[in-house]
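A single protein chain has been omitted from the complex, and every remaining protein chain is retained in its original position.
The letters A, B and C name the chains in turn, as written, and every chain counts its residues from 1.
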Amino acid sequence: MAAVMAPFVGALAAFALGGRNAQRVAMLTILAGLGIVAAAAHSGGGLVYLLGGWAPPLGIALRADGLALAMMLAVAVVVLGIGVYACAGFKTPPGEREARAPFVFWILLLAIWGSLNLVFVSGDLFTLYVALELLTFAAVPLVALDGSAETLRSALRYMLYALAGSVFYLLGTMLTYGVYGTLDITLLGARVAANPVTVTAVALMTVGLLAKTALFPLHLWLPPAHAGAPPAASAVLSGLVIKGSWFLVIRVWFDVFPGVVTMPSAQLLAGLGAAAIIVANVVALRQERLKLLVAYSTVAQIGYLFLMFPLAFDAGAAEIGRGGALTGGLLQAISHATAKAAMFMAAGLAYGALGHDRIAALAGVARALPLTVLTFALAGVALMGLPPSGAYVAKKLFFDAAGSSGQWWWELVLDTGGLLTASYVVLVLAHALVRTDAPIAPRKPVPRIAELAALALAIASLALGFVADGALGLDALWGKLTLSDLWSAVLVLAGGAAIAAAFARDLPQIFGGAGRFAFGRPLRAAAVAVGGAFAGADGILRRWPVASLALLAAAFAFGAALLAG
Amino acid sequence: MMDTATLFGLCAAALVGLGLYAFIVNPQPLRKIIAFNVIGSGVFVLVGAVAYRGGAAGWGGDPVPQALLITGLVVAFCASALAIALLQRLAREAESVTLASDAPAAPPATPE
Amino acid sequence: MSEALNAGLALFVLALAAWMVVARDTFAAVVGFVAYGLLLTLVWVQLHGVDVALTEGAIGGGLTGAMLVAAAARLRRTEAAARAERPGWPTRAAAALLAGGVTAALAVAVLALPVPAPSLAPETAANMGATGVGNPITGVLLAFRAVDTLLETTVVLLALIGVWSLAPDRVWGGRPGPRHRADPNETLAYLARVLPPIGLVVGVYIFWVGADLPGGKFQGASIIAAMWLLAVMAGLSDAPPISRGWLRLALVGGPLVFIAIGAAGVATAGAFLAYPDGLAKLLIKAIEWALLPSLALTLALILAGVPERPAR
Partner (left out) sequence: MAEFLLAAALFVLAMVALGFVRILRGPGDADRMMAAQLIGTGGIGALLLIGAAMGVGPVVDVALTLALLAAFASVAFFKAVTDGQPDDTGAAERE
């Protein structure tokens, strides 16, 4: 309970004290909150807390299971990293009592953190609805923090689409109450049965949450919103906020309606994830701006987070169950939270130093900002799922689950995704590593502490693999990495480079331009055509009417898939 | 004749549909905000019908969903307020306020 | 007779909703919304939710309606550009088809709801004694599901911060909304002198009876907020600069008292948000009293809008 309330109390205190104190209060709260969460995680999971002493169904219970604790701990670490990073960027300027952006940022950072903790532990579907709304209301102003017309527009798009998502979720929740007379997750888990009303409720809740998570093709709001926000805010939005609604999908599928969700519906969910991985990765590769590239990479990574659903199906019981796949999904989420936050921070630092973030004009950055480029590279390695990152262990768990259930096609998707991720990371690094004749002078000094905070998060994402390996007793990393693992890592990088050479808009000199190899020319032309087609499809899907029609269509698709099981 | 809960339940279903239609096709964001409120009211009337069905213990309705409704109404008000404030600010900064598709977040990169 | 009334009401509500969808002019749709909120209030009374009717009248229809009216008048000039972007018939047909499908699915769900309906009313009734209050809604909101209410006050405050965050940097800390000029001979100024005292009494009354009869802090607070804004709009009063220390304290005071009483419950009653035996009604009242001014101020400032003028 303290872990949930501490950020809110901090936010209220920061609001009351204002000015410079908001930042101080926020940093103190972050440190205290991290301590509380660490203590809770140390004491172990399985805690149940009855708020007000009232037991469900009348009262509300908080349940800190292993999933919740892992997520809370990860979020606390990322919040600390972002907090340290933001100390330089969101500082009240000397001579002013209070400035808008820092004041708003620190309060909202705490509010987002508190809401996420609540999403992780709450055991009541309606409380979860309120927590989700809190999350949205705190996230939207962060998108528009710089106040330009374009960011305001993306904030409004985000807000309205997210509101549609929450209405769907609420509708499903209330139908559930109408059938079962309770909103408590554990009680519902024991009572639910597949019938038309329940199926409607599950379809509505799922799709509503997917809209808030921005799973392809419901991602219209994410790229401009995440790319337009200030870097620290982007890190919060991409690394943390979308994990709230994603986690709720897990709660709904695994804990509330395990007996209702069906294999076809899980395949559908993962199918959307696969589409996200393929399309968004290619579109990311074609971006001209680094921050948009990273934002599209988020759209693709959200896809990974949904691959676990069919893999988690217990073939014998024909029911979704907790197991290796779920653990893998969780690891994937935590790995992405840390790596993506680090990547956005690195992109932000490069932007701050250069005054632009055009990928084609990144030459010389590696010499000017070596730590930042290193951060980007390490975060990229973590996103690709190369050892020893957390995502690598997650991938291993996915492969095990896919192998045992015979769903080989998801292995294929995972490998393709790794290659595509490698391609844009290689592309950016290739541009950044190009030597320039004159060293570039940063437009404004890059704060060392911010560089270190970003680097720390990137390293955390890599080190997560060791932590998970030890905690899960997998014993897949220490001394077990063979030459073939190294070989496959090299293959991934080389493959990525080849893909980058085929698809990218602007090729750095390292590739020697597209026209060097005569035999490559038709290949390159075909790749450019495919890339253009994907980008065009993405543009159409992100139009408002199309995206909202897709929302309804997805609801029907899930309804049908749930009935088909 | 239909009983009260079913009547208003069906009315709620129709309201959700009407609101969704407007939410999709109307380009003016303020109309989308109104549409959101219509969808929301549909959901709330549905909850009201559920509460009405659950009337027992001397009360005309189940107090738990009715209490949730009050919370829901306040949250919906806050959502509308934030969205309207965003929209008005956008109207000051830009000529067009529609959301049909987004322009790039920054001017496109200059050609080399 | 009641059936006929319900049927008439439902038809009327649907007709107004349809009007809001098809109306060409946004302002016309907004006016439709004001009337729509009023009809919904009647629906709530027919559904035996007088508490909900009060909330709908005060917040749903009243404050939201006023906000929409003001916004529609200001956004007039964007109308033509927006109308030009109306999607073509294939999109509209697809939207109609899918939205109709959702309605059909929900209608099936409504007809398939189980009989007898599950209800928490008996459990609520059995436990009301422990709360000391007579209105079951208040019991649910401040005892059984108190955390929802606590979060709700945070939601309102976050919405305010969100609105404030849209201020131009230059006027940060300034006063929200335009300054309204007072004209002592205007009807408006007269109205703004006569109505707020009455409104204040009604607001406090609605809040006061909330413990035992329909009513409560949110409904009372929105009436008070509306009355204060009336005085602001008539130029009799001005919104305070948002950087004032007392203002910030007043805004967070209610939620902080709520959290403090909740935290005290850990020591005295063994759980967060629990009340010791016999003190429940007193503590619930204390929380409500602390929340009323904070909520009234927050709602009023949300309505007052984005800071636009330097504090001077």
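Operating definition for what follows: a contact is a pair of C-beta atoms (placed from the backbone, for glycine too) under 8 Å apart; a residue touches a chain by one contact, two chains touch by 3 or more.
Note that this is a predicted model, so its numbers are computed, not measured.
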| item | value |
| --- | --- |
| Contacting the left-out chain in the complete assembly, out of C:Gly132, C:Gly215, C:Pro241 or C:Gly254 | C:Gly215 |
| Sole residue of C:Met233, C:Ile259 or C:Leu299 that reaches the chain not shown, by the stated touch rule | C:Met233 |
| Chain not shown, touching residues in chain C | 1-2, 4-5, 8-9, 12, 15-16, 19, 25, 27-28, 31-32, 34-35, 38-39, 41-42, 45-46, 50, 53-54, 57-58, 61-63, 65-67, 69-70, 72-74, 77, 168, 170-171, 178, 180, 188, 191-192, 195, 198-199, 202, 205-206, 209, 213-215, 219, 222-223, 226-227, 229-230, 233-234, 308 |
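In the analysis below, only the chains that are shown with their structure count from here on.
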| item | value |
| --- | --- |
| Length of the line joining the C-alpha centres of chain A and chain B, rounded to whole Å | 27 |
| Chain B and chain C: spacing of chain centres that average the CA atoms, whole Å | 14 |
| Multi-partner residues of chain B (at least 2 other chains) | 16, 20, 24-25, 27, 29, 33, 46, 50, 53-54, 64, 68, 71, 75, 78-79, 82, 86-87, 89, 97, 100 |
| Multi-partner residues of chain C (at least 2 other chains) | 87, 91, 95, 98-99, 102, 106, 109, 113, 117-120, 124, 144-145, 148, 152, 155, 158-159, 162, 166 |
| Complex contact set, residues of chain A against chain B | 58, 126, 130, 133, 137, 140-141, 144, 147-157, 159-160, 163-164, 167, 170-171, 174-175, 177-178, 181, 224, 227-228, 288-289, 291-292, 356, 358, 360-361, 506, 539, 542-545, 548-549, 552 |
| Interface residues, chain C side, partner chain A - complex | 87, 91, 94-95, 98-99, 101-102, 105-106, 108-109, 112-114, 117-120, 123-124, 127, 143-148, 151-152, 154-155, 157-159, 161-162, 164-169, 172-173, 243, 245, 248-249, 251-252, 255-256, 259, 263, 265, 269-275 |
| List of chain B residues in touch with chain A within their complex | 16, 20, 23-25, 27, 29, 32-33, 36, 39-40, 43, 46-47, 50, 53-54, 64-65, 68, 71-72, 75, 78-79, 82-83, 86-87, 89-90, 93-94, 97, 99-106, 108-109, 112 |
